[in-house]
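In this view, the complex is presented without one of its protein chains, the others remaining in place.
Moving on to chain A:
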Amino acid sequence: MRPLTEEETKTMFEKLSKYIGENIKLLVDRPDGTYCFRLHNDRVYYMSEKILKLATNIARQKLVSVGTCFGKFTKTSKFRLHITALDFLAPYAKFKVWVKPGAEQSFVYGNHVLKSGLGRITENTMQYQGVVVYSMADVPLGFGVAAKSTQECRRVDPMSIVVFHQADVGEFIRNEDSLT
């Protein structure tokens, strides 16, 4: 485990800012204690200082996970968000998409959101903007990337993709063994 280098921090923040914009500040500077990002096995974990100090007692090879896994760095040093980060993305999300109850299952099974399943979308969403996907009952289901801007969404046919799937809560079951 080690702190992130400046380069890594930048890459991760750029990715996070696609979903929560400048709200990253609220994650870095929290009034309820010191929280930090740490890299372990190419994965970024977000944890409080207290947990970090406890985790130092565990050998590096034996440590599987600490705090919340936000995502991982790929071999080409890009950053991929994991579904585990949803707890921190959902409250601060700037652009949201609500899916109809009928399309919920399809999304949770790892499919893209089609126009027919689109319930509501934040105004002014641009194309390729990172969005958090909610059910109509405001339960966060995952996140993805807007395939069409809000304007275009109104005009496209019902079978065209509106939100590209990136991660959904179904992964907690599907990728149970690899998700840390």
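As a working rule, a contact is a pair of C-beta atoms (placed from the backbone, for glycine too) under 8 Å apart; a residue touches a chain by one contact, two chains touch by 3 or more; residues count from 1.
Operating definition for what follows: contacts and distances are computed from a predicted model.
A.B. asks: Pick, from "TRASH domain-containing protein", "Ribosome biogenesis regulatory protein", "RING-type domain-containing protein" or "Ubiquitin-like-conjugating enzyme ATG10", the protein name that UniProt gives for the chain of this complex that is not shown.
C.D. replies: From the choices "TRASH domain-containing protein", "Ribosome biogenesis regulatory protein", "RING-type domain-containing protein" or "Ubiquitin-like-conjugating enzyme ATG10", the unshown chain carries the UniProt name "Ribosome biogenesis regulatory protein".
A.B. asks: For the chain not shown, which residue from A:T68, A:T122, A:S135 or A:S149 touches it across the whole complex?
C.D. replies: Checking each option in A:T68, A:T122, A:S135 or A:S149, the one touching the absent chain turns out to be A:S149.
A.B. asks: Provide the residue numbers of chain A that touch the chain removed from this figure.
C.D. replies: Given the touch definition above, chain A has residues 1-3, 5-6, 9-10, 13-14, 17, 22, 24-25, 28-29, 34, 36, 38, 49, 52-53, 56, 126-127, 149-152, 155 touching the missing chain.
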